[in-house]
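Every protein chain except one is present and positioned as in the full complex.
The first chain written gets the first letter, and so on, giving A and B; residue counts start at 1 in each chain.
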Amino acid sequence: MVQVTLSGTIQQAAGGISSLEIEAKNIRQLLNGVEKQCPDLKPELEKGIAVAINGTIYRDDWFQPIPEDSEVFLIPRLAGG
Amino acid sequence: MARNPDADNAPVKKEIESPTSKYDAEKASSFKVVGSRPARPDGMDKVTGRARFGADMVMPGQLVGLILRSPHPHAVIKSIDSSEAEALSGVKAVVTRDDFAPNDDHADVLYNIMAREKALYEGHAVAAVAATSRPVARKALKLIKIDYDILPHVTDVDEAMSPNAPVLHDDIITKGVNPAPTKPSNVVARSEFGHGDIDAGFAQADEIIERSFKTAATHQGYIEPHACVANVGADGMSELWCCTQGHFHVRQVCASLLGIDVSRLRVTASEIGGGFGGKTTVFIEPVALALSRKAGRPVKIAMTRDEVFKASGPTASSSMNVKIGVTKDGRITAGYGEFRYQGGAFAGAPADFGAMSAFACYALDNVKTEAYDVVTNRPKGAAYRAPGAPMSVYAVESVVDELAARIGMDPIDLRLKNAAKEGARSSYGPKFGSCGLVETLEAAKAHPHYSASLGPNQGRGIASGFWFNFGGETCSNLNINADGTVTIAVGTPDIGGSRASMCIMAAEELGIPYDKVRAIVADTSALGYNDTTEGSRVTFSSGMAVIKASQQAVTEMCKRAAMMWDIPAEAVTWEDGCAKPSGPNAGDFEPLSLAEIAATAGKTGGPIAGHHEYNADGAGVSFGTHIVDTEVDPETGKVDIIRYTVIQDAGKAIHPDYVEGQFQGGAAQGIGWALNEEYIYGDDGKLQNAGFLDYRMPVASDLPMIDTVIVEVPNPGHPYGVRGVGETGIVPPLAAIANGVSAAAGVRMTELPMSPPRVLKAIDDAKVAAE
Partner (left out) sequence: MSGIHVSTKINGDAVEYVCDVEETLLDVLRDKLGMTGSKEGCASGDCGACSVTVDGRLTCSCLMLGAEAQGREIGTIEGIAKGTELHPVQQKILDNAALQCGVCTPGFVVAAKALLEKKPDPTETEVRYWLAGNLCRCTGYDKIIRAVMDAAAEMRGN
């Protein structure tokens, strides 16, 4: 089980849900699980988000493994200048 | 005036221990080329005027494209009649909204490049012509008749949020608010970040300061206006030459907007005359392609400076409230901020990034930030160097500075006591990995600048800042040439010397001299997709792709040597640019150099090359701390920057000259933002200062030398330890200068820019209040 914290616009889009528990071994499974539990998040997920695993920020890099007991955050996808 | 002695510029190093790290500490301890300062490969062309930028391309038979822009900040476009323009001799094509099909994937971009139902800001494109000469094109624009129904407008963020404000879009229903609003408004979204319990935190505080701040919109101010040449063949085969930070992105968006296959559009990135985020999107490129398609000839469009100001992306203006509590001994117990950003006529003001980075420099138990993304009748904003962060950090660092004074603590000590460090929970959620804020603060405290004496009317300010940095989709090719030289192709436009860094990294990996390597930016047909040059990602991501491509070529060269020696490939190592037997058991052979292996490549299996394609992750955050001395003229309110020092964590400086250049350039842009630059709107909703005379960016006589200290806390996610450095440099200056000016003027400055009238008024108001 991975404990996922939703933040920012993602938390608001999920109707205020701040955390989820999802069975996932990689980012793709995680995002599928999130979408199943919070269908409201589909547009956000399709737009692209970022996933922080133990402090390292990934984009929607599907097959990035999520180690057991990782700390996982869904945060807005970053843009830069 | 001489260059600082090396001792002053020596990078501050810190060892890291991370068993899982991709960082190669052993290699990093024996760099031969990395960290040197060779001349850049494109330098000669740039000092002689030969380098070709966006507007320097000429295609045979090309037409001049010009764009007609709305004079009104907000108006329904009832009808467009271009028949007279089309009939004018020399006019080859006119395009309007009718020439672009609706597009769900890029709806806002489409609306922005050519207005649809409404013109949403002064300068919004409403039609375009292609003609045989500029005078004919100008005349044609005047012949286009547009029937506008003028609507009320709004340009200020707080006014745009009020219930009575004119609403720009009927389909914007604020996201992130419970219960969801039933009516449209200008507030696109509200978002929230943080952790802990701020009420409990404020209850523990001995001192609490709460203030409101405003910052004006500024423009990236690149010296080269947007320019492109488009050529669409009758069979749909198309080419586009343009100045852009991301030609692959340009291809993607333009192909979609024009309904053509990606493979049919080849985009070449010209030399780029500055971008700073402003050239990460499209403005004129789809219009030029549409004109070329219609005219059957190449079309060049080059914006004027007026168009750059009115119709390419400035940054957001902001209105903010920040409240911070601290104990007498300097522990920050709670931080709260509300950040309201307007980003022009479409969704996407970087309020969420502002809210995420506002308190990033602090390890806090209780923190909460709220962000509002608001639309107004201004040009669609674009990214500008660490988008969203300079404003929010200005607000937070101003209050932190005031709290330090309130409790009588040195402002660096207060920051050190609360500084974000590895393992601390960031204010935006995840815990920090390895990072160098503490090191920059310690270097600042030890720097002679921090203890130098100040003259009358002078004040010193310090502030820290942060940017996330990211990686993204990247690939590069590396070819070993028959004469022993090497060419690299990358897909990330070189905006500040990155080709030099690519050559350095390849030379390091291959063990050959820098001048044997040449890097180019390849066009979209030569490489796989590359994300844009943004997010401080190029030296990190393209650099890593070049390193991996080099390693692949080395593996192949070792294999070729093994074949020639008739020993197993595993028995060959690569050292100092040569294949060597890996030990006495491998046999006794004279080393084979890269050039020797390259010379016989045709006979040993064909050309030797390396390539690497990946989605780069593991970009390291970068923190910086700036020190500035300001002098305020109490008679006029004019502020002079007397001394400036930038201290920033680069992870590893590949080419220190260009790292320093990023630090200095970021600081200079920040100085402009803090002191002079602002988009000034009249009551008529029109921009009043769309030119360099009235939108005054810093010139050489406004600035002192800008000292730099490169701190190097290696990024575990890069073999050489590289962190992005491009953006963080613009984050601290607004706050550092505001803190310096507030100290010099004796009054807290809460609005940017701190132009002379504003400073004078603050001084006068403070005098009145004191009496």
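Here, contacts are C-beta pairs under 8 Å (C-beta built on N, C-alpha and C of every residue); 3 or more make two chains touch, one makes a residue touch a chain.
Treat the numbers as computed from the prediction; the structure is a model and nothing was measured.
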- Query: The complex has one chain that is not drawn here; which of the drawn chains does it touch?
  - Reply: B
- Message: Looking at the full complex, which residue from B:221, B:390, B:459 or B:651 touches the chain that isn't shown here?
- Response: B:221
- Note on the structure: The one of B:31, B:450, B:614 or B:692 in touch with the missing chain is B:692
- Item | Selected residue (touches chain absent from view) among B:146, B:382, B:462 or B:667 | B:667
- Message: Tell me which of B:35, B:65, B:176 or B:273 is the one touching the absent chain.
- Response: B:273
- Task: With the full complex in mind, choose from B:108, B:402, B:657 or B:751 the residue touching the hidden chain.
- Result: B:657
- Item | Sole contact to the chain not displayed, among B:56, B:99 or B:192 | B:56
- Can you name the residues of chain B that touch the chain not displayed here? 1, 3, 37, 39-40, 42-44, 46-53, 55-56, 58, 135, 220-225, 271-276, 302, 304-305, 495-497, 655, 657-658, 660-661, 664-665, 667-669, 691-693, 697-703, 705-706
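The rule we apply is simple: only the chains that are shown with their structure count from here on.
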- Message: Could you list, by residue number, the parts of chain B that touch chain A in their complex?
- Response: 175-178, 189-193, 220, 275-278, 280, 350, 352-353, 355-356, 371, 383-387, 428-433, 467-472, 534-537, 615, 617-619, 717, 726-727
- Query: Any idea which chain A residues touch chain B in the complex?
  - Reply: 5, 7-9, 11-13, 15-16, 50, 52, 54-59, 61, 64, 71, 73, 75-76, 78-81
